[in-house]
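Just one protein chain is left out here, and the rest sit where they should.
Which chain is which? They are A and B, in the order written, and residues in each are numbered from 1.
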Amino acid sequence: MYPPPPTLPRAALNAGAAASAPPAPKSSRGPMIRACLLPPAQAIPALRALLLLALVLGASLAGSLARAEESADLRAAIAALAKGSFAETEKRIAALAALGDARAVPALEALAGGDLYRREADGAVFIARSAGGGYRLTEPLSLQDVGTAGRREVKKIRVNNRLRRTIRAALGALTLSASDPARRLAAAKAILKTRDGEAVEALDQALARETDPQVAAVMQAARAAAVLASDRSAEEKSAAIDLLAARGDREAMAIVASIATAGDAPLAAQAKAAVARMERSQALWDVARNIWYGLSLGSVLLLAAIGLAITFGVMGVINMAHGEMVMLGAYTAFMVQGLFGALAPGLIDYALVVALPAAFLVTGLVGIAIERGVIRFLHARPLETLLATWGVSLILQQGVRTLFGPTNREVGSPSFMSGAFELGQLTITYNRLWILVFSLTLFAALIAAMRKTRFGLTIRAVTQNRRMAASMGIRTPLVDALTFGLGSGIAGIAGVALSQIDNVSPNLGQSYIIDSFMVVVFGGVGNLWGTLLGAMSLGIANKFLEPFAGAVLAKILVLVFLILFIQKRPRGLFALKGRAVEA
Amino acid sequence: MTRRFFTHGMTRGSWVFLALLAAAGVLVPALNLGLPAGHPLHMPTYAVTLSGKYLTYALLALALDLVWGYCGILSLGHAAFFALGGYAMGMYLMRQIGPRGVYGDPLLPDFMVFLDWQELPWYWLGFDAFPVALAMALVVPGLLAFVFGWFAFRARVGGVYLSIITQAMTYALLLAFFRNDMGFGGNNGLTDFKEILGFDLQSDATRAGLFAASALALGLAFVLCVAITSSRLGKVLVAVRDAESRTRFLGYRVEHYKLFVWTVSAMMAGLAGALYVPQVGIINPGEFAPANSIEAVIWVAIGGRGTLVGPVLGAGLVNFAKSWFTAALPELWLFALGALFIAVTLFLPKGLVGSLPRLWANATSARSKAPPDARTKAPAAAE
Partner (left out) sequence: MTAAVLKTTAGLALAALLATATPQGLRAEDTIKIGILHSLSGTMAISETTLKDAVLMLIEEQNRKGGVLGKKLEAVVVDPASDWPLFAEKARELIEVEKVAAVFGCWTSVSRKSVLPVFEELNGLLFYPLQYEGEESQRNVFYTGAAPNQQAIPAVEYLMQEEGVERWVLAGTDYVYPRTTNKILETYLKSKGVAAEDIMISYTPFGHSDWQTIVADIKAFGSAGKKTAVVSTINGDANVPFYKELGNAGIKAEDIPVIAFSVGEEELAGLDTGPLVGHLAAWNYFQSVDTEANAAFVETWRAFTGDGERVTNDPMEAHYLGFNMWVKAVEKAGSTEPDAVIDAIVGVTVPNLSGGYSAMMPNHHITKPVLIGEIQDDGQFETVWETPGLVVGDAWSDYLDGSRDLIADWRPPMACGNFNTATGKCGGSGS
């Protein structure tokens, strides 16, 4: 059995020193002691409440005299983390947190991140980072570098989700008054999650000092959640419900909803009304969310289809190898990233940026080779390009499988494409946002190239009337090759972007080829704007159907809709008019 | 019409083909059943089922050729009709298992038992009778094709648009049949069949019988195709293929001709599927995959579209190559297959049957023959 923590009286003393706070030290000692004997799950809220108080009120009062003694206690408590089962570790985390000393934060953070190690030789605990063949050790309290250790000399202290949760709660308490606003925010969020009724006063103290409005808002919400969980007056609770209702997110809704079912009559009625209000606003946000998801899916479809809009739409080649161009682009990204990883690890975030032109070049050249080697012989027979390019796609797929192996390859996300931000009730992930921006930029660039440049002019001339263009002195074979190269190159660029959200495997292209054809045909062959509109409307339609019909049925319904739509408009959304159509 | 059939339809080549098919239909079962396993001429059961499978593919290719080669409708969704026919037969075979399933439920197939279905869905009723199942194998694909074609041809959806929406159709069906809620066994499909018409599916005699049945079906379908293509109707079809607008202006109701041949073709594909399933022992949504439809198009192209023997030959050759390559060159066979497709498209634009005669004529210029007749000419590019 774990002996009672030697630091217990100290913590209580801290709390006692803060005698101005309403809960008397005597009353807080009871739960404190019980906390150590209780199973950890129940012990933690009580502990946390106390140490919040202890920390906020007492930290400044702690005399330097006690420092040395305290360090020893702290060190012992940290060292204790290295032993025993998860359940025991959980208790020790609680004990460590109960010391109320912010110096424990680095050790706890390292433990949660899996960076806390125990030295086999003497059982000492260190923060370790992988370096060379071994680890670089840091002393967890002084944060001083204490040299390196071999791979076998230290052993990682294991954590699981439950421990991480405990640590997060403990850190929430310890970092509520940290100097870094991001950490205060994290702390406030942690308290909001735990809905601990005894945290109200600590939050009040923290709020009084808080300067950052964003952090303050979360603290307010956390305080309201805490008030609702406490035994405070009905007026205060009512105010808390209003505050949470105004916040309106799902988390707040869950808290208020729990009052609606469990609270006493007037409060419950108020909560019920608040929940109804929040549900109405959620429904609106749901629409916004579906639009955003639809645009995001549409941007992926647009990316997949945009190259095909050139090779198939403009040139009329039924290019079954289009998907493989996308795949080659993704593999180029993989290669470029590997190169950066080996040569300039510090610049890895820019690998994707460099991969874009690289992929354009690689797939563009492959495209030109295919055009020169196969497709130019089939100009008079467009349907047969289907067969030949199908053959090309088989070869490319197997080629990549032979070269890179059949398994998935990892293309990492640069830091600016990881994570998400909140826009009202919308969670917008950066990678989706960038892909949307990127696909629209690519589309705009392509339109500009086709409309404004001489190259675009010759492409249009050749595709509209090959013989006339030839008579005007345009070298049609060159234009054909370059156009196909352009379409392929753009598919390659799309591949780089798609590597951020999908598997990079030899099958990558296959999963997009059908959708791409659908988009181009839906939008109207030969019309780039049609492709844009087609992609976006198919994406949004899919996302609006998905919540009702489920993912599978939504897709089927979209396909059926597409088939019916083509009956109504046999040449897609934007049909080309005139003689070119019949050619 | 009968006279035309014999004078214009059944060329010497057609007779030779039918004779060879009949010979195979008799010889293969005979060599398999009649000779002991050690005999050098013995045909192993493995080869019998394999060739039986090729015959059903050939029937599918023939069906596709009828619409593509003769009417210019490039279907990228013919595998859907094939698979629907297969499912109809699969449902019959499933019902034949009866109480011999692993759970011993007298009525419900195994996959329904363990997914907790309480009763047989209505659309499974009647499939315990072979005639019903066989009729459904023809009617369901035919009906789907009719409805699909009715809308598409009247709306004058043509060329590549039609190809893509046929692909959308088979893709939608693929997704639908993957759904376990559909009651067709989801991804696992229908399998573990025991017997057909009371004959044990695992016995050599049944396999030989199925092979003979496939040969017969292919022969009959071939004769039907000859009859269609050599009739006046067939000539109109070719006219539609080569100049649709002009044919319309001449007063022909183009969509009716198209709809007829499209529906017939779908029913032939359904029959092929129905014969395919008992020979391979499984039907699952994978058969709806758009890639399968494209492969069927490739068989026709390689054999020679617009000829009736070509697709049969193409289906046989490509699938034989596939069977052989996947065992002989498991790591490289896709290179070989891909190269084959490219080479045929580039160097034999009219397919084997369309191109070889000319090569043959060049080689033996002494026996100079008349130029290939209109039927072997590739359709104009305007599609």
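Here is the rule we use: a residue touches a chain if its C-beta (ideal position, glycine included) is under 8 Å from a C-beta of that chain, and two chains touch if they have at least 3 such contacts.
What you see is a predicted model; the values in this text were computed from it and never measured.
Q: Where the complex has a chain not shown, which of A:A72, A:A254 or A:L478 is the residue touching it?
A: Here the residue in touch with the unshown chain is A:A254.
Q: Return the single residue from B:V26, B:L115, B:A205 or B:L220 that touches the missing chain.
A: If we include the chain that is not displayed, B:L115 is the one touching it.
Q: Based on the whole complex, identify which of A:N431, A:T463 or A:S488 touches the chain you can't see.
A: A:N431
Q: Return the single residue from B:S75, B:T166, B:T191 or B:T247 that touches the missing chain.
A: The single option touching the absent chain is B:T191.
Q: Pick out the residues on chain A that sit against the missing chain.
A: 41, 86, 114, 158, 160-162, 164-165, 168, 193, 250-251, 253-255, 257-258, 289-290, 293, 296-297, 300, 397-398, 401, 405-410, 412-413, 418-420, 427, 429-432, 500-507, 510-511, 542-543, 546-547, 550-552, 555
Q: Which residue numbers on chain B touch the omitted chain?
A: 11-13, 16-17, 20, 24, 31, 40, 42-47, 49-51, 53, 99-106, 110-111, 113-116, 175, 178-180, 186-189, 191-193, 201-202, 280-282, 284, 286-287, 307, 309, 313, 316-317, 320, 323-324, 326-327, 330-331, 333-334, 352-353, 356-357, 360, 369, 372-373, 375-376
Following the convention adopted for this analysis, only the chains that are shown with their structure count from here on.
Q: Which residues, counting only chain A, touch chain B once they are in their complex?
A: 318, 320, 374, 377-378, 380-384, 386-388, 390-395, 397-399, 402, 510, 514, 517-518, 521, 525, 552-553, 555-556, 559-560, 562-564, 566-568, 570-572, 582-583
Q: Given the complex with chain A, which residues does chain B contribute to the contact?
A: Per the stated touch rule, the residues are 74, 148, 151-152, 155-158, 160-161, 163-165, 167-169, 171-172, 175-176, 178-179, 290-291, 294, 297-298, 301, 331-332, 334-335, 337-342, 344-346, 349, 378, 381-383.
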